[in-house]
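Certain chains of the assembly are absent from this excerpt, and the rest are unmoved.
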Amino acid sequence: MGFWGIEVKPGRPHPYHPDNVPRKLRVTQATLGIGSSKDKSILQCSKGHKSPIFLCSLLPNKTESCSLDLEFDDDEELLAFSVIGSRSIHLSGYFVRTDGDTLREEYEF
Amino acid sequence: MGFWGIEVKPGRPHPYHPDNVPRKLRVTQATLGIGSSKDKSILQCSKGHKSPIFLCSLLPNKTESCSLDLEFDDDEELLAFSVIGSRSIHLSGYFVRTDGDTLREEYEF
Amino acid sequence: MGFWGIEVKPGRPHPYHPDNVPRKLRVTQATLGIGSSKDKSILQCSKGHKSPIFLCSLLPNKTESCSLDLEFDDDEELLAFSVIGSRSIHLSGYFVRTDGDTLREEYEF
């Protein structure tokens, strides 16, 4: 479990694969990638055929990092992250177990 | 459950529908939508006949994203999000179960 | 329970009333109110006769919103929010139950 990170590159949507493991993914940070463009990069999340939702907008030399607090379930489907703009966006976060493992151990008499 | 997102457009208040499902909605991020206006957009939340409360104020090319941490119950009534300004605001977050499902499974002998 | 919001106006300290209900208030966001002043507005919290503590400082056209993470108990006494500056500050957050209601239901055999 633990640390998770990806780099979402312009023009290459990054699908979310829950992997059928009982865990949630918490995405907590977005940071602008390397590049010389001064134009902003927008991170968006699309779900199936719905309109994409903007998650954050990063401005070179002004606001290059942004805290997020998003949680994705293990049964999340057809989700993808993508970038509008010419610089990539790095996403980081961590996995959290969701099957009550710790509690179960406590109660298995 | 999992990911939730809407785009709140100027002049079109977005009512919150709890759907009678035992879950909470956590709204954790607001991001300015596409547009050429340089004026700020303010996100507000109104409840019944009370005065609306500003949740965040987004400034084009300065602060286009804002972390939030708001929780809405399944019995929340007459709530609506709206925008003051000419650019829309994208809201994102996620649903959390509130009926103790996980715990109940552990204890159903 | 759920959503909570107030507008703290200059010159009018806003006392916190816990209402003797077993719940906590989480205050998670502050946003500058409408106005033409370019001077900053500072949100402060005072407790009894102690010196007030600054909670955030909002700068017109620069930083008009600020994430907070404050928790107020149901037995909090003599607390008040006030504003230094000429523009009001909107506070938002939500209530959390503190009497273990959900857990109790699970265990009431």
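Residue numbering begins at 1 within each chain, and the chains themselves are lettered A, B and C in the order written.
By definition in this document, contacts are C-beta pairs under 8 Å (C-beta built on N, C-alpha and C of every residue); 3 or more make two chains touch, one makes a residue touch a chain.
Since we're looking at a predicted model, the values are computed, not measured.
Novice: With 3 chains shown in place, count up the copies in the whole assembly for me.
Specialist: Number of identical chains in the whole complex: 5.
Definition applied: only the chains that are shown with their structure count from here on.
Novice: Treating touching as the only link between chains, describe the layout with one word: line, ring, star, complete or other.
Specialist: Shape = line; chains linked end to end, path left open.
Novice: Could you tell me the distance, in whole angstrom, between the mean C-alpha positions of subunit B and subunit C?
Specialist: 19
Novice: Express in whole angstrom the distance between the two chain centres, defined as the mean CA positions of subunit A and subunit C.
Specialist: Inter-chain centre distance comes to 30 Å.
Novice: Where in subunit C do residues touch at least two different other chains?
Specialist: Residues 67.
Novice: For a test of understanding, state which residues of subunit B touch subunit A in their complex under the given definition.
Specialist: 1-3, 5-7, 26, 28-29, 31-33, 61-65, 67, 69, 90-94, 96, 102-103, 105-107
Novice: What residues of subunit B sit close enough to touch subunit C in their complex?
Specialist: 40, 42, 45, 47, 51, 53-59, 62-63, 66-73, 75-76, 79, 98, 100, 103-104, 107
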